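What you see is the complex with one protein chain gone and the rest in place.
Moving on to subunit A:
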Amino acid sequence: MSTPLIEMDNIEKHFGPVIALGGVSFDVYAGECHCLLGDNGAGKSTFIKTMSGVHKPTGGVIRVNGQDTVFNNPRDAMNAGIATVYQDLAMIPLMSVTRNFWMGREPRKGFGPFKWIDFKTANRITFEEMERMGINLREADQAVGTLSGGERQSVAIARAVHFGAKVLILDEPTSALGVRQTSNVLATIARVRKAGIGVVFITHNVRHAMAVGDRFTVLNRGQTHGTALRGEIKPEELQDLMAGGQELAELEGSLGGTI
């Protein structure tokens, strides 16, 4: 592997007196799934918002394909091929799958100022992309609200991939899902990774991370506790790192290792 698709080098982010990120380094290569683990409040959200151009870092450097880059807004990041799928902001449930899929980039036909959406093409491509993700739509113009949470995540992922994402940031895509939907989303992640896209998978569920991750970075109190390769680390160790050591270990004893 040569240069990472995106490299976050010693990123700091301060909100007034609060240090949300105190020097976090993180990178993603093409075709890998790099999991970012952390408990609630560890700084995961702040970090991905920095990576997707919502926040500007207070310190540190972002490199895209080895080049120093500054993202002024989410659009800059999107143009650099970095797509983010937020847990709750993925889709508009009242609108159809097609309308959601193409939102902001609707294919059009017609002349001069008289242009209309080419719904035939839009519906066909949506249907095909959904099929590729393993979702069988009854029809492309059914409302997103009729899909399950996992399917909505998959539509959002399919959309990002279709529009040329090189890095896909998934913000807790499985945290609100049931068992079967989770496995669907994890399968989708595996499929996307095989297509050569770098996936950043944010989660606090170690088992979900172990299922698809190639590398694991743990974030705790705004700092990284190192990056481990697949096979180098046990789930229990990740769990401990996330919790910051002892407390969970003690708890685990009383729960009989069920977490």
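FYI, a residue touches a chain if its C-beta (ideal position, glycine included) is under 8 Å from a C-beta of that chain, and two chains touch if they have at least 3 such contacts; residues count from 1.
We adopt the following convention: contacts and distances are computed from a predicted model.
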Undepicted complex member, UniProt protein name, chosen from "TIGR03936 family radical SAM-associated protein", "ATP-grasp domain-containing protein", "Xylose transport system permease protein XylH" or "Acyl carrier protein": "Xylose transport system permease protein XylH"
Quick one: say which of A:Ile92, A:Ala176, A:Ala195 or A:Leu229 touches the chain that got left out. A:Ile92
Tell me which residue among A:Ser2, A:Asn40 or A:Asn136 touches the hidden chain in the full complex. A:Asn136
Who touches the missing chain here, A:Met78, A:Val155 or A:Ala209? A:Met78
If the missing chain were put back, which residues of subunit A would it touch? 74-75, 78, 86, 89-95, 99, 102-106, 108, 115-117, 119, 136, 138, 143, 145-147
